[in-house]
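Note that one protein chain of the assembly has been removed; the remaining protein chains are unaltered in position.
Up next is chain A:
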């Protein structure tokens, strides 16, 4: 990892994600159950279809203080509203674990920062990210300046917004990314 990019084929990444899922699911079932004991059944052999709402998941101690908690849960939910089934719950923690490969983490980090879900990080997305990070204590001019500088520095193809390729390029120059984009559970 790092500057020597490991190229996974699509099938390999899928398979890897599946295996990550399997590793964590038994451990996480207890945690999922205790979020809403009356909703979540202990017996999954009939594949019940229950989803926990955003508000419950966001109160977990690992997520409670994270400024991006809402976006994290939303980007792993199928309906985009933050209601997670158990599979999605395990998906979330497996991508955020230390075992996930860099490509996978980059994909989801991009989704988390993409507030308007248009597959680009435009200036508004960056401004919202900045506000979440600094508790809205920067002046509007400073916010504007920082976001403009950010786009100027990271945008490679000149369309004034950051595509996934730009984002991945930025991430490849941050060797700490693997260790900071990580939540222990």
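What we mean here is this: a residue touches a chain if its C-beta (ideal position, glycine included) is under 8 Å from a C-beta of that chain, and two chains touch if they have at least 3 such contacts; residues count from 1.
The definition used in the following text is that contacts and distances are computed from a predicted model.
Student: Of the candidate names "AP complex subunit sigma", "Transmembrane channel-like protein", "Neuronal-specific septin-3" or "Mediator of RNA polymerase II transcription subunit 7", which one corresponds to the UniProt protein name of the undepicted chain?
Tutor: Record says "Transmembrane channel-like protein".
Student: From the list A:19, A:59, A:81 or A:116, pick the residue that touches the absent chain.
Tutor: Once the missing chain is taken into account, the touching residue is A:19.
Student: Write down which of A:59, A:81 or A:119 is the residue touching the left-out chain.
Tutor: In the complete complex, the chain left out is touched by residue A:119.
Student: Could you list which residues of chain A touch the chain missing from the display?
Tutor: Chain A touches the chain not shown through residues 1-4, 10-11, 13-15, 17-19, 21-23, 25-26, 29, 42-45, 47, 61-62, 64-68, 76, 78, 87-88, 91, 96, 107-111, 113, 118-120, 126, 129-130, 133-135, 137-138, 142, 145-147, 149-151, 153-154, 156-159, 163-165, 167-168, 170-171, 173-177, 179-184.
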